[in-house]
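The complex appears here minus one protein chain, its other protein chains still in place.
Letters A and B name the chains as they come in the text, with residue numbers starting at 1 for each one.
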Amino acid sequence: MTDTPAPRHIPDRLDKPLSSAIFSWEALLIVIAVAIFAINSFASPYFLDPWSLSDLTFNFTEKGLIALAMALLIISGEIDLSVAAIVALASTMMGMAVQAGAGTPVLVAIGVVVGLGCGAFNGLLVTRLGLPSIVVTIGTMSLFRGIAFIILGDQAYKGYPESFAFFGQGYVWWVFSFELALFLVAALIYWFVLHRTSFGRRVFAIGNNPVACQFSGVRVARIKFILFCLTGLMSGIASVLITSRLGSTRPSIAQGYELEAITMVVLGGVSILGGAGSILGVVLAAFIMGLVTFGLGLLNVPGIVMSIFIGLLLIIVIALPIVWRRLREGRFA
Amino acid sequence: MDTTAQRKVKTQPSLPSGPAASASPRLTLSGISKSFPGVRALHNVSLSLYPGQVTALIGENGAGKSTLVKIMTGIYQPDSGEIGIDGQATTLPSAHAAFGHGITAIHQETVLFDDLSVAENIFLGHAPRTRFGTIDWRTMRKNAREVLETMRAGHIDADARLKDLGIANKHLVAVARAMSIDARIVIMDEPTAALSMKEIEELFLLIEFLKSEGKAVLFISHKFDEIYRIADRYTVFRDGEMVGEGLLKDTGQNEIVRMMVGRNVDHIFPQRKPKIGVPVLSVSGLSHPTEFDDIGFELRKGEILGFYGLVGAGRSEVMQAIAGITRTSRGAISLDGQTIAPRSAADSIEAGIVYVPEERGKQGVVIGLPIFQNVSLPSLGRTSKSGMLRLAEEFSLARSYTERLDLRASSLSQDVGTLSGGNQQKVVIAKWLATTPKVIILDEPTKGIDIGSKAAVHGFIAELVAQGLSVIMVSSELPEILGMSDRVVVMREGRIAATYDNKGLDAETLVRTAAGIAA
Partner (left out) sequence: MKSFLKYREIWLLAGIVVLIGLISTRFPGFADPANLRQVFNDTSILMILALGQMVVILTRSIDLSMASNLCFTGMVVAMLNAAHPAIPIPVLIVIALAVGLVLGAINGFLVWRLNIPSIVVTLGTLTIYRGATFVVSGGAWVNADQMSPDFINFQRAAFLGLPVLSWIAIVVIALFFLVMTRTAIGRSIHAIGVNPTASVYAGIDVGRTKFIVFCISGMIGGLAGYLWISRYVIASVEVANGYELNIIAACVIGGISIAGGIGSVGGAVLGALFLGIISNALPVINISPFWQMAISGSAIILAVVLNARGERRQGRIILRKAEAA
């Protein structure tokens, strides 16, 4: 026999969990959130009011719902640029139903089902035909919104029933809106699914190496299809909320939401290349973006200038750790 | 490719080898050290390459060979030490600089451009220019054809797209690239890994040609028979340090192995007392439109069935079909008497057949995930409870299998990407064993891993089989096939050529059958 040493014991972990928590991305986001919160409080006297803060939440809950599903999709290595267009199409469908006299339950069902259907369409194109998701969803983005335009043109649907307004405008308790409650519940569910289930583990694995996963018996295509459906579903739900809040439908609804959702995801620490990220990070990022846009809104900054801040925030937060590390190593590129 | 008989390379009388004849080394590295965060890759190593001579660089995986190659080609910068070319101290701050000094490398997987033409691949980065400074395509194509002619590779079309060539021809293009820059130092990193025997012979002729042209060649390989055939000198690395160097004619194989491993490795193959039972896996008439036809064989319980063949014979393709990864056009597979028709890897894993793929990095490990998550990946259904992860179960599963395989790692939560090749392979095998399969198909299980890990893997396979598992082992390494198998199936060009009992079976028979040469 060869003179092999006795089997060596390998410990489970080496890291001290506390130190890795302190220096994590989420910790950085918490610091940023607190800082911006503080800045906002000083910048405007209207900020620190419970109802004001409640209004703030409307800035991020709808996009945040989409971002939750988008995060899982990006972690798995795909992307969906058509989410805003799905919102538009679902909203248009709901508008048509309203014209036909449908009641609130039917409207909600339509919104959700149309979202799910669009997501499934994306999913089929990507998983069945093996097409790259970035260009496929650029195509479906035009297609879905295009259909909304064909149906509605430059008109708008109004006349939503009163009960429908609850989703986007109603409150569950005191200052907590239905939207906020829904977002928090959804965030909890997504956190659980991503970080505590075998499904979530497989999502991470696929994002790191889909081929090895295929060989390891992970049903990659099925999981990715589900993720596209989820993204569509969340877009459908967001569409119900947005339409309910606005009380009307236009084909141009939710313009630019896809980029904001992706910004939330990336800002939240999810790698755009896939394989890593956390729901906590995405929730914090959503909150930060809400803080920034709401705070600027209180200062009467126009929307388009607000987006400069969002763009800068994205780039700076991504660049910060890289620059920090370079400076510490004593070389700047 | 032309047959060996027709390809007589015109060689000048070979330069007498030996330190007396080749006065000064063309390239010297001395005192080179290189560290990465947490890893000391190289410590105070030295290496010299002499013109007209081949130096073999030998060492286990993780010994530092590829780091050294990257330093020599300008990709990495050494933390300390000197590099000298033709006696002059030099630095190689970039790949471009190394290129400029005539240093070129040919890697296992050709690092060339599939979608560009052969001519452009040869001349990329140093294409001939017209008066206006633009690229002179006509001259480039002419020069490409000339270079290929010089190497007796004129059959390669200079305008063909690289992706349409076979791997042997791609290697030739890589060598042509070296010739085109009049490379003075040629590094070959495991160049025979994907070549057939015939192609290996031709590569050796090419290396002789390079020697006769006065180039200094560094030949990295695990295979002693090749090293002793083609190389003049050797240098041995172990754990990032240089532990020996000298002339091959003065040194025996065992001595070199001892330097590599640091201990005596007497038995590379475990002694076995096979207890073979009834057939557990039967395959008949298995066919695929383009990859294989009418494959039929039986695997018996407790048996190691070797699958030998030249590269490209279709063995991996057959195994991937049995494992459900590729679809077949017809044929039947039955396990323990039950017909199965796996449509995905998940199906066959459930049935009890697992496939350990050939390409460890791409198909075996999930880099980015920790060791324990890699091990538990196919078994998540068992370790989780109604879909919820149970980390304790995963750790315990990973611990038991990785310890049995003697894994070298600092913790189970460490990213699997930080492990050496041999240890990654152990993780892959652990992962599959954890699914408690009935049949395990190993595709080149010890390719590119060090002797120590090889022995561990072989020993482990023997243990498994003794416990009742059945193993199919696809391998292109004759010693491994002959040392481990109970029976050997030989495939050639997509069909089964013969099946042998491993009693008195010799290498020659296998090679002849695989190549289709009559006795």
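As a working rule, a contact is a pair of C-beta atoms (placed from the backbone, for glycine too) under 8 Å apart; a residue touches a chain by one contact, two chains touch by 3 or more.
All values reported here derive from a predicted model rather than from experimental measurement.
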| item | value |
| --- | --- |
| Contact with the hidden chain (one of A:Leu48, A:Leu299 or A:Leu312) | A:Leu312 |
| Absent-chain contact - pick from B:Pro51, B:Gly314, B:Pro370 or B:Gly459 | B:Gly314 |
| Contacting the left-out chain in the complete assembly, out of A:Leu56, A:Met94 or A:Val136 | A:Val136 |
| Interface with the unshown chain - residue positions in chain A | 125, 129-132, 134-136, 138-147, 149-150, 153, 255, 259, 262-263, 266, 272-273, 302, 304-308, 310-312, 314-315, 318-319, 322-323, 333 |
| Contact footprint on chain B, counting only the chain that is left out | 73, 75, 94-96, 99, 105, 111-116, 120, 124-125, 127, 133-135, 137, 163, 290-293, 312-314, 317, 326, 493-495 |
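Everything below uses one rule, namely that only the chains that are shown with their structure count from here on.
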| item | value |
| --- | --- |
| Cα-centroid distance, chain A relative to chain B, in whole angstrom | 43 |
| Interfacial residue positions of chain A with respect to chain B in the complex | 1-5, 7-15, 196-202, 204-205, 207-209, 211-219, 275-276 |
| In the complex with chain A, residue positions of chain B that touch it | 263-267, 325, 344-346, 349-350, 355, 357, 362-369, 372-373, 377-378, 380-381, 384, 387-389, 395, 399, 402-404, 406-414, 431, 455-456, 459 |
